[in-house]
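Removed: one protein chain of the complex. Kept in place: all other protein chains.
And then chain A:
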Amino acid sequence: MMNPVLRREAITSLRGWKNFAVLTFYLSMMTTGAIIFFYTSVYQSYRFTFDPQSVVYLYIVLGSIQMALIVLSVPALTAGSISGERERQTLDLLLVTKLSPFSIVIGKLLSSMAFVLLLIVSTLPVFSIVFYFGSVGIGSVLTLVCFTLTTAFMLGGISVFFSCIYKKTVVSIMLVYIFTGILCFGTLLLVLLPMAVRGYDQLSTISTLIKLIPNPGVGFFSLMDNQMGTNIVNDVFFENGIGKNSFTLWAAKNLWVLHMVFQLVIGSVFIALAAGLINPVREHKQKNKAPKTKK
């Protein structure tokens, strides 16, 4: 039997105007990105012609826009999942049913993921421009879709978790954006500051690796490196590092694989925590430690 929460969300979300607005905005951003790319390519080229070989850069541009949009839209789509139920005063009605807290959380997350998948699938016609000129294979695009979905899964899991803690959806959304900001820019600062202070060749490779694995931006560009046959991430962060071994050499070139594993683990942990937070039985375990009452 299909998860009832997912089924209900599927029915209600497509009846409202909000998701259609998000879809329209998403597609218009992707299309605008593609148009600007073509315009600048032709405008800057000799004799106003388009070089088909430069279409790989279109793939990177579209992938980057997609990643940015997913990072921005997933918290907004998911951070209200449980807090919204609280605000609507429907959470108790769900908790008294036979649905487990885990089913409720998974149903909520899957409904958001289904919409993210819809967003990604709807952009495939834009990506098909790349196929028209060649240069990028279907395997690369599917890997990019998987990478985007794992990013959405992690951010969705974190969003649901904050949604369980805070009653206000706005607070949950803000906290997820702060958390995402720390992952994207905080981890980068942790690497760049010591690099600026101590120099490129004084940093431990393993330490840099640990700091950069959680970073979605570095993970994405590591994937692009892998697909385009370039080595930019490795050259910038690991080339002059100390304490290299066979694992760090492999990891530096395949950071995106480690990042995807990290996303799946973190997403799963936050989902489990979220399910625990809305479970009334959890409270029972805590309250057993409560002080004795007066007689």
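Methods note: a residue touches a chain if its C-beta (ideal position, glycine included) is under 8 Å from a C-beta of that chain, and two chains touch if they have at least 3 such contacts; residues count from 1.
We adopt the following convention: contacts and distances are computed from a predicted model.
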Which of the following is the UniProt-recorded protein name of the chain this complex doesn't show: "Putative ABC transporter ATP-binding protein YbhF", "Vitamin K-dependent gamma-carboxylase-like protein", "Sulfate transport system permease protein CysW" or "Cysteine desulfurase"? "Putative ABC transporter ATP-binding protein YbhF"
Per the touch definition above, residue among A:L23, A:A76 or A:L99 touching the missing chain: A:L99
Missing-chain contact among A:S45, A:T90, A:Q202 or A:T230 belongs to A:T90
Residues on chain A facing the left-out chain by the touch rule are 1-2, 4-5, 7-8, 11-12, 15-16, 87-90, 92-100, 280-281, 283-284, 287, 290-295
